[in-house]
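Each remark here refers to the structure printed beneath this line.
Note that one protein chain of the assembly has been removed; the remaining protein chains are unaltered in position.
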Amino acid sequence: MNPATQSALIHGAVYGTIVCLAVLTSIAMGIWFERKFAGRMQSRIGPTYTGPVGLLQPVADVVKLLQKEDIIPRDADHALFNLAPPLAAIFSLAAAAVVPFSAKVISADLDVGVVYILGVGGLMVVPTFMAGWSSNNKFALLGGMRAIAQSVSYGVPLVLATMVPVVLAGSLSVSGIVDWQATHHWFAVWPILPGLPAFLLFYLAMLAESNRIPFDIPEAESELVAGITTEYTGAKFTLFYMAEYVHTMVGSAVAAALFFGGWDGPFAPGLHWMVLKTLLIFVSVYWVRWSLVRFRSDQLMDLCWKRLTPLGLGLVFLAAAFVQYWPGGAR
Amino acid sequence: MNQVITVTATRQSAVRGSVDPHLSIRHYDPDADLMLLHFGPQHPSTHGVFRMDLHLDGEIIVKATPYVGYLHRAVEKLCEKLSFVQQTPIVDKNDYVAPMTNEQALNMAFEKLLGVEVPRRARWMRTLFAELQRIASHLLALGTFCIDLGGALGGGSTAFIHTFRERELILDLFEEVTGARFHYNTHTIGGQRHDLPAGFAAKVNAALDIIEARIPEYEAMSLGNAIFQARTKGVGVLDGQLALELGITGPILRACGIDHDLRRDAPYSAYDELVPKVIVRQGGDTYARMRVRFDETAESIALCRKAIDGMPEGPINGYKPIRQPTMAKSAGGQVYVGIETPRGELGTFVIGGGDTPTSPYRLKIRPPSLHALSAIPYIMPGATVSDAVAILGSLDPIMGEVDR
Partner (left out) sequence: MSAYVPMFLLFAVAATLVAAFFLLSTYMGPRNKGEPEHNTPYECGSESSGGRHIRLSAKFYLTAILFVVFDIEGVFLYPWAVKFRSLGLAGLVEMLGFLAVLVVGLVYVWKKGALEWEK
């Protein structure tokens, strides 16, 4: 085993563990924060009994869920049914590998990081549909179908939105894009022209990808009871539940890295800035969630194909023209 | 595949032209093409235990069959066994979102049957209570509708909890008068059981001020929201003529552009003096229905103000306080009394006489929600499952009074 591989192995094991645990811990805190935040929005106080100011509520939730009976519905496809939740959890964590949390803290600095993020993000629809298909439940099946309809809608705008920072920075590596922003300017802050709309486009697509209101169409609990997770209990439900939050958190981190300069910022260490930006975007997702009602499947499709896709195409061209003609701004 | 497209293309005409929507099922082989989805009774957004069997083509509803009866409690039969004065708390539980109007309807029917006069103050109090109840009921309808649209874990529940908070103010007022927050038992034959406590007018005005000030906030959270409008406009269009044929009344009928309100057209209690402005909207879609309820809330606030300001002095049960079962005896005859509850015309049909003169021979309640649900087979086909929830929420059924 040559030294390079050896050091990659050690690096991967250490940073992989750190990133996974950090993301899980932060979503535990994120869930607590969301419940407090939603409580305040609704003139309630949120969790208070579990630990100081209810901080241990997510732990209590997980322990409670793990104590539940594992039920596999009659006539369900056992293999697919059992495989879907682990896959969802792994895919949602996988995108965190290429996110630079500071100049040094990055699990795998891939030179095609952006494409990788889109890839594993797009894979999320596979376990979702597997769960819907294998549950032998009509609500779950409808949820799975809606998940696919949704993924064919937001996919194109998502690709086009992430293309804008790639064009501006001339790099497919996430850390490369952050480096570029650190030495030039943050895309979503200055110049406003393509960066901010591209961020909003990315944000909408991210909400759709992580199934958040107003795009939580596949699990729409007032319509499909619990959508794809209708038949899931215990650990498997926990994994789905977790995967959703992880997806949102990692999506926020990606947005912070691609559009807000990642770890770049004055006065404080890079890690602090990255965490701050990620959490601000994460909070905004929940602010939106607890303010709006949801779209219908066909309306999401209309929005994505007829509004966001042309907008994305225009933004990509605008970004290219910007690089070409803005004096000194791009090279 | 051709067949599938044919039917989905005719879906709107089937709705608007009042063609029997069940005909469209013939294009399908139900076993091979359609999925039969039991929607309810144990479903988060069927407003209790309502059940619809939906035949789905993809997500489009081809046929919707409503089933009622999961909450049947034999209220009418029970009323035939109980004496006239014992029945008020029983019917409280029918429309469990607007119990005041249930009591009012029942006692008005008995008063007409027994020929009992109601003093003026009691009539004004009934009007005040009915209008307060209307505000509470419409607020709850709006909140639960938002939950139907947005889920219990999202913006819908935020709107719901805010409207629920204001509903509490009205329940507090009722508690002040009757001692109960929900099943009041305050209407009796010939008047009211509980008089208004001292300082009640100020409390009513204070509560109404709070609610009135927050109406723009609800509007921004619900009806004014772009997603809300996208989800509701043009969804579940109900034709006015069809609504009349189905016996639909109340806000749903007024949302179809038909100007009908028993409070103005057949005044009872104090509505001859306090004439309400009837809210009518065109369109007949889900948005129009919610809009009518929303505007009626504001109108009811104005009416409540007038009622509390002009509240006459006098006895609240002047004719004679009927407390004992033997004091109310019917010699026979039959009456029908309909009043405008938050959901429409709540009718009570009573036949007196029979073996026991102290109880009705037959009592029949005509619940507005039941008639509202009868529109489902006509307005659901062509909608998606998401729309189905919105349409059902806009009909605002209360299963307690549907099944009785």
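Assorted remarks:
Labels for the chains are A and B, by order of writing; each one numbers its residues from 1.
What we mean here is this: contacts are C-beta pairs under 8 Å (C-beta built on N, C-alpha and C of every residue); 3 or more make two chains touch, one makes a residue touch a chain.
From a predicted model like this one, the values you see are computed outputs, not experimental measurements.
Within the full complex, the chain left out of the display contacts the shown chains A, B.
Touching the missing chain, out of A:55, A:80 or A:156, is residue A:156. Listed residues A:28, A:98 or A:207: the one in touch with the omitted chain is A:98.
In the full complex, subunit A touches the omitted chain through residues 4-5, 8-9, 11-13, 15-17, 19-20, 24, 63, 66-76, 85-86, 89-90, 93-94, 96-98, 107-111, 114-116, 135-139, 141-142, 145, 148-149, 152-153, 155-156, 159-160, 163, 166-167, 170-172, 225, 230-231, 234-235, 238-239, 297-298, 301-302, 305-306, 309-310, 313, 316-317, 320-321, 323-324, 331. Where subunit B meets the missing chain, the touching residues are 1, 4-5, 8-9, 30-43, 46, 51, 56-60, 384.
Here is the rule we go by: only the chains that are shown with their structure count from here on.
Note for the complex: subunit B touches subunit A at residues 35, 37, 43-45, 56, 58-59, 146-158, 161-162, 165, 221, 225, 227-228, 230-231, 384-389. Subunit A meets subunit B in the complex at residues 38, 41-44, 138-139, 142, 145-146, 213-214, 216-217, 220-225, 289-299.
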